[in-house]
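Reading through the structure tokens given below for one structure.
Of the protein chains in this complex, all but one are displayed in their positions.
Should a chain be cited, it is by its letter among A and B, assigned in written order, with residues numbered from 1 in that chain.
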Amino acid sequence: MHIPDGFLSTPVWAVMDAAAAPAVGYVVRKAQRGFDDAKVPLLGVMGAFVFAAQMINFPVGVGTSGHLVGGALLACMLGPAAASVVMCAILAIQALVFQDGGILALGANVFNMAIAGVLAGYLPYHLWGRGRGRRAAIFAGGTLSLLTSAMLALAELMISGVRMPGPVLGVSLALFVVSALVEGAITVAVVAALERIQPGVLRAPSAGRSPAFAALALVAILLAAGGVVFASTAPDGIERLAMQTGIASHARTLIATPLKDYQASWLGSGWPAQAAAGIAGLGLVYGACLMIGRKR
Amino acid sequence: MHHVTLDQWSRGGSALHRRDPRAKIATLIGFLVVLGTAHRDLAWLGAALFAILLAGLWSARLPLGPALARAGAVLPFTAVFAGISWLAGDPARGAALVMKSYLSALAVLLVVSTTPLPLLLRGMEMTGAPRFLLMVAQFLYRYLFVISEEAQHMRKAAAARGATVQGMAGNSARFKAAAGALAVLFARSYARAEDIHRAMLSRGFPGYFRPLSAPQFGRADSLFVTFLVISLIVIRIFIEKVA
Partner (left out) sequence: MPPLILVNQLRYRYDDGTVALNGVDFRLEAGETVALLGENGSGKTTFALHLNGLLTGDGSVEVCGIAVNARNAAIVRRKIGLVFQDSESQLFMPTVLEDVAFGPLNQGLSPSKAAEVALTALEQVGMADVAGKAPYHLSAGQKKRVAIAGILATNPEILVLDEPTTFLDPPGQRALAGLLAGLPQAKILITHDIPFARATCTRAVFFRRGMIQQEGSVEEVTARQGWEFRPRRAE
């Protein structure tokens, strides 16, 4: 679910870009630290693999088919940070070369799929990946990964004001659940097949199970679930929030003063207010992300 | 194949091809923001921006029809949401979605088809994107063709063994076969990555990449960015004031 440009309202894409930027910086640093220099070709080729994997169809029901998305599989094989980097590279190439997903919306897509999706996909494996419930954990990871990404995307679209009448929302949620289950099934089937041809290929979850990681992943999942609920109860939520907190009116005077002549036409569109709200949100999220990045 | 055509287009020699990748990235962002934040008089603004993009395509000597068709790759996704908006009684929003997403895609296409991807990544690196990530993207792009071809072969081989037979009965077997194929593709890709790393070490790879050439940001490039971004903003203000 790659969101193209033009779908997200300014505060939404601005906040998502601001959230994604430090998060990407963080996973890059972590991925670079964990491995030797063999990582660049390995992660690049793994990205190409995920791309190519989309050509291999998995039969689902009669006449329909699905394909691997890959976030959870990569997280189990390479670890979450490296998997995030691979997914980021994939999304960037998709946006640039294949016009699949927008550029301003890249932050949102990266956050949904490469950050939150990978974290959520790795969480079950992180918690239960050692014991007998490993297969179930991998299955749950694939499912959770896709579900989290899709819910976040849905929430962002709704907050941006894209109309979702009740029945449509219900159908899309059902579709998400089905494709998420398919992703789980594909992930677990590929891992099983891989272990048959190359025993011991799977990375065991890292020894020091950091509670911070689990917390982050949980936040991502809750954000996804909460986002949809919030968006469906409060359409135009962000805009109203901005008005209520007064950020918008402050920003309005700030921006409008030097441009008095244009005031009427500028303010009529309301975009300075939105942009300002976006920038304010941007600062907050950026600070939060930096703090999280620092701590570890 | 889509990316092969794009790769060939990007190696042209027009003035737009010669601009520094950073200049094109900055202008692209300017374009996208001007378009993305607009809410009023979208028809006029869209027409003006479309004219600018057409002028860009023309000056880069790109084939107009194929380029316009390629940017249409966003339309299926967009059409679904436009349809939903229309059904929900908001056809204007539906039309806006189609217009904005198509023009944005066309703008990205114009930049990517006048800048070879490795140069574009280099430009992004110079504007502060993490180098490690961009090198990963570069390798991804390099081996995209190669691994996709392998997947293509495997699909043909599976088809030759009768994997296309439809019906519920064979579904579980075909599911397993597809998983097996992906596992083999994964293992091969992993082995290829090891080969590549060996080839790199053999030629003295010190753990970081040294670039062969750095693009030069000249006066023409600053003029290009300044002129275009200001024009875009002026056009939008003008349209919103007059229309």
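Everything that follows uses one rule, which is that contacts are C-beta pairs under 8 Å (C-beta built on N, C-alpha and C of every residue); 3 or more make two chains touch, one makes a residue touch a chain.
If you're wondering where the values come from, they're calculated on a predicted model, not measured in any experiment.
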Chain not shown, its touching partners among those shown: B
Of B:Val146, B:Ala159 or B:Val234, the residue in touch with the unshown chain: B:Val146
Hidden partner chain, touching residue among B:Ala88, B:Met200 or B:Ile235: B:Met200
Contact set of chain B toward the excluded chain (per top definition): 4, 7, 11, 116-118, 138-139, 141-142, 145-146, 192, 195-196, 198-206, 210-214
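Following the convention adopted for this analysis, only the chains that are shown with their structure count from here on.
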Parts of chain A lying in touch with chain B, wherever the complex brings them together: 2, 4-8, 10, 13, 24-25, 28, 31-32, 37-49, 51-53, 55-59, 61-63, 68, 77, 85-86, 88-90, 92-93, 95-100, 102-104, 157, 161-165, 168, 185-186, 189-190, 192-194, 196-198, 201, 262, 265-266, 268-271, 274-275
Chain B residues touching chain A - in the complex, by the definition given at the top: 2-3, 6, 28-29, 32-33, 35-40, 70-71, 73-74, 77-78, 81, 84-85, 87-88, 90, 93, 96-97, 99-105, 108-109, 112, 117, 120, 130, 132-133, 135-144, 146-148, 150-152, 154-155, 166-168, 170-171, 174-176, 178-187, 189-190, 192-194, 196-197, 200, 205, 207-209, 237, 240-241
